[in-house]
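A short write-up of the structure that comes next.
Other chains of the complex are left out, but the ones given are in their true place.
Which chain is which? They are A and B, in the order written, and residues in each are numbered from 1.
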Amino acid sequence: MQLSDSDQAEIDTARGQSASTRRATVPALEAMLFAPIPVLDHGFVRAIDYMGDDTAVVQAARVSYGRGTRKVSEDEGLIRYLMRHRHSTPFEMCEIKFHVKLPIFVARQWIRHRTANVNEYSARYSVMDREFYVPAPEHLAAQSASNRQGRGAVLAGDEAAEVLSLLREDAERNYTHYEHMLNEGEADPARRGLARELARMNLTLNTYTQWYWKTDLHNLFHFLSLRADPHAQYEIRAYAEAMMDMVRAWVPACFRAFEEYRLGAASFSASMLAVLRRMLAGEAVEQPGSGLSKREWAEMMAVLGR
Amino acid sequence: MQLSDSDQAEIDTARGQSASTRRATVPALEAMLFAPIPVLDHGFVRAIDYMGDDTAVVQAARVSYGRGTRKVSEDEGLIRYLMRHRHSTPFEMCEIKFHVKLPIFVARQWIRHRTANVNEYSARYSVMDREFYVPAPEHLAAQSASNRQGRGAVLAGDEAAEVLSLLREDAERNYTHYEHMLNEGEADPARRGLARELARMNLTLNTYTQWYWKTDLHNLFHFLSLRADPHAQYEIRAYAEAMMDMVRAWVPACFRAFEEYRLGAASFSASMLAVLRRMLAGEAVEQPGSGLSKREWAEMMAVLGR
């Protein structure tokens, strides 16, 4: 990731300013504010603003007049209780806003999370940057044979080299043609230049775009539980992981509850629970006769570490 | 509106604290933070937290790295443009959170605005306060004869006196019975006490409840345009008006655009536009022959000040 001098100067200015506020303030997140965390080859995510902290969740749950005089351990206990019993509304009382630079194909997955506010860089209005995602060699994976929407082993040798050069060359060429069709500033006075809203269609899906993305803590946890999951595509997972570090700094007690009751938890179906009861009663249950499919059996055994 | 000593102490404590932040900060709203603005006889609304300011709208619209070096007038021009052309997403980048005390029948209208986050005081978990809304004499209106969902003249004399005493007595009596059925703290050891979640059903709809309510600026403007409207029921309008003062302090440029393009604006239907063109061409148009119903004609003339 590289920023232009003027972008870097804007960030430095923002980080250099401070004001006095009566609002809930979190020094650990303040320290990170505005600073881009690099993700993938040219992307980043940076926190731009936030509202609330761990205590704000507690206050909302209690609909209280102030921060109260309860012990920290009581507050953490309440947060764990809320997370465990899926009382989601108090977590909606915290809000965070990110500025993200990401490849278009990642943006297309991300936007499926509807309960968020988004402002994307407009390719109708502005010219896109010449920046494309090309996977690092260790992320250049083959199609999985067993999982139609997953990855298998890493590609190597000639095949890897060819893929990387195709991705690079096609993106570069299409961008060059995009710029040519735009004829910005009438570089060639004999041409009028294609409308930006049309020329953009020549770009490839690994072109980087940018957006402001704002959501509440409950919906952010939902996003993270799906996108930081090992089944998520690596490229969006990389963003989710960078965001998790910021959330951990922002609302540490909520984050611990999230790890305990979501990230690190597992759901057992009715049939799995029946198997579990038989196993705990000392029975040697095998997949045939378990009532579970092979895949479900394998998933259950993996969760149980067997 | 009266607060308990401990509630007032909580508010004073919150107002006495301050911290340093890198976030966008608005001194005019900071000055109001946490302080309840009285509404109706026992209600209030107070701002608890906020995110963003006028500049945040501009930054999101530009997806920019910082506050930029543009002129204030350019920013205001952009805000007006966004409001005028219903580019609503940049306004979603500001967020505000209120603590509201309000009668249940008002809460039932309010909650119909779904794009918001809410935590309400739980009458399953806690005991409600003995507080009811009784209209001030000047708001004790008769049913409108012309508008099935509106108000007519103010009630007076015996009828007013009777209504006020019925409202007061019924609310008080029902609350007394509520408390009796609850038998909190086993006041009467011979009784077990009805479950809170059941006892509450004896309360009247003018009983006060409380909630935390959080929304973004776009949805808040939508709420205000409907609820600060003269057609809205007076009791919810009183809250909308108190909130408008806070929004004006918070995002003055956005608020001016809202006044120009929403609050003070009017929509003309296709048929009204046809009438308008005829009038501007010098024709003396009358309602019969205008293509408008009597009611639409009256509405149009009112907007035109004729």
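To be clear about the criterion, a contact is a pair of C-beta atoms (placed from the backbone, for glycine too) under 8 Å apart; a residue touches a chain by one contact, two chains touch by 3 or more.
Bear in mind that the values here come from a model prediction, so they are computed numbers and not experimental data.
For this complex of identical protein chains, the structure file gives a whole-complex count of 4 copies, while the figure shows 2.
The definition used in the following text is that only the chains that are shown with their structure count from here on.
Put simply, the C-alpha centre of chain A and that of chain B have 35 angstrom between them. On chain A, the positions that touch chain B within their shared complex are 3, 6-7, 9-11, 13-15, 17-25, 30, 33-34, 49-52, 56, 59-61, 63-68, 89-90, 92-93, 95, 97, 99, 117-121, 210-212, 214, 216.
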